[in-house]
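Left out: one protein chain. Kept in place: all the others.
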Amino acid sequence: MEIIIIDIRGIKVLVPSGDIDMYTSPELRKELMSLIHKKVSSLIIDFKEVSYIDSSGIATFVEGLKAMRAYGGRLKFLGISNGIREIFNFSKLDKVFEIFKTIDDAINN
Amino acid sequence: MEIIIIDIRGIKVLVPSGDIDMYTSPELRKELMSLIHKKVSSLIIDFKEVSYIDSSGIATFVEGLKAMRAYGGRLKFLGISNGIREIFNFSKLDKVFEIFKTIDDAINN
Amino acid sequence: MKDWTIIAIPSHPKYLVLVRAVTVKMAELSGIVDGAIEDVKLAVDEACSNVIKHAYRGETDKKIVVKFRIIRKGFEVIIEDKGLKASPELIEGRSLNEVRPGGLGIHLIKRAFDIVAFDEKRKKGNRLILIRFRKK
Partner (left out) sequence: MKDWTIIAIPSHPKYLVLVRAVTVKMAELSGIVDGAIEDVKLAVDEACSNVIKHAYRGETDKKIVVKFRIIRKGFEVIIEDKGLKASPELIEGRSLNEVRPGGLGIHLIKRAFDIVAFDEKRKKGNRLILIRFRKK
């Protein structure tokens, strides 16, 4: 997994690529939490380059979501493939995470 | 591996896709030899969908080439990737096989 | 054991990618329908992650053995470790209605496999038996 962070109209977009598993999720957690510790009001995760996510990856995002909610921040997901969508649905997290179709929706909503 | 055979202006083009290895090359050999037994004057192999070829695959084409040469037929290769090209070079077969860049070159030459 | 394919890895998370690769290829060979291959891959990965986390408590120099076999009725995977014994009840898993990190693994394993059972005859360590039936 690799992570790049881009800035779109003042909003940080975290773009992980490759497999998110027990090996790589600690790295993801580090990047995610270091942004959240700055209390960013919105944070977008773009999944379009994510080839795989396991429960440790999902747990990382649940943790991030809870940390952001604590100060009223919003964690937004983008580029969710059908395969990942299915795992979110199954885990009953599709209702918990905010999932958007386009970057504009994610920014403006 | 899967194989499709198409007919372009009366010339047979064999298009294998996937991995050609010790498991799949007998199937390739069967298809190749059944065309050659009909003494086709030209036969084109399009490699563009081949993800992997091992020595059993190469041996199959060497066998086909020899069988075609015996009656004056020509075996032509198309869509060779750099990786496969390297194996042909290394095996000193790049000079033995006729390798073309485009389907038109392969047909007209 | 001669019709089994076996992969043994050190209990370090960096080797999970190998287990996933072998799982996918074996699932393909077994004739499992395409859509289910990703589920099976995730399930086997989750089971191995659990071995590292729970049975070996994060120790990365132990051994995990994963065995695969194509059977007439489907696809069988066995995961063996020499770590702490899991209590068989854990196979229940927590409720998914609660939003919290962790506790998803068992559910993802049971989503992909029809049979999920610890071999209770095993004396030391764990042997998790996973079977997926061929769907008609």
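For clarity, chains are labelled A, B and C in written order, and residue numbers in each chain start from 1.
Heads up, the rule we're going with is that contacts are C-beta pairs under 8 Å (C-beta built on N, C-alpha and C of every residue); 3 or more make two chains touch, one makes a residue touch a chain.
What you see is a predicted model, and the numbers here were worked out from it, not measured in a lab.
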Report task. Give the labels of the shown chains that the missing chain contacts, considering the complete complex. Result -> B, C
Query raised in the report: For the full complex, which residue in B:Ile45, B:Ile58, B:Ile80 or B:Ala106 touches the chain that was left out?
Result: B:Ile58
Query - Touch list for subunit C against the chain that is not drawn - result: 2-10, 14-15, 17-18, 21-22, 24-26, 29, 61-63
Requested in this report: Extract the touching residues of subunit B with respect to the undisplayed chain.
Outcome: 19, 21-23, 52, 54-56, 58-60, 62-63, 66, 83, 87, 90-93, 96
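Convention: only the chains that are shown with their structure count from here on.
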Query raised in the report: So what shape is it, when you link every pair of chains that touch: line, ring, star, complete or other?
Result: other
Query - Pair of chains with maximal C-beta contact number - result: A-C
Query raised in the report: Farthest chain from subunit B, comparing Cα centres?
Result: A
Query raised in the report: If you average the CA atoms of subunit A and of subunit B, how far apart do the two points sit, in angstrom?
Result: 47
Report summary line: Per the C-alpha centroid definition, the whole-Å distance linking subunit A and subunit C comes out as 26
Requested in this report: Give, as an integer number of Å, the spacing between the C-alpha centres of subunit C and subunit B.
Outcome: 42
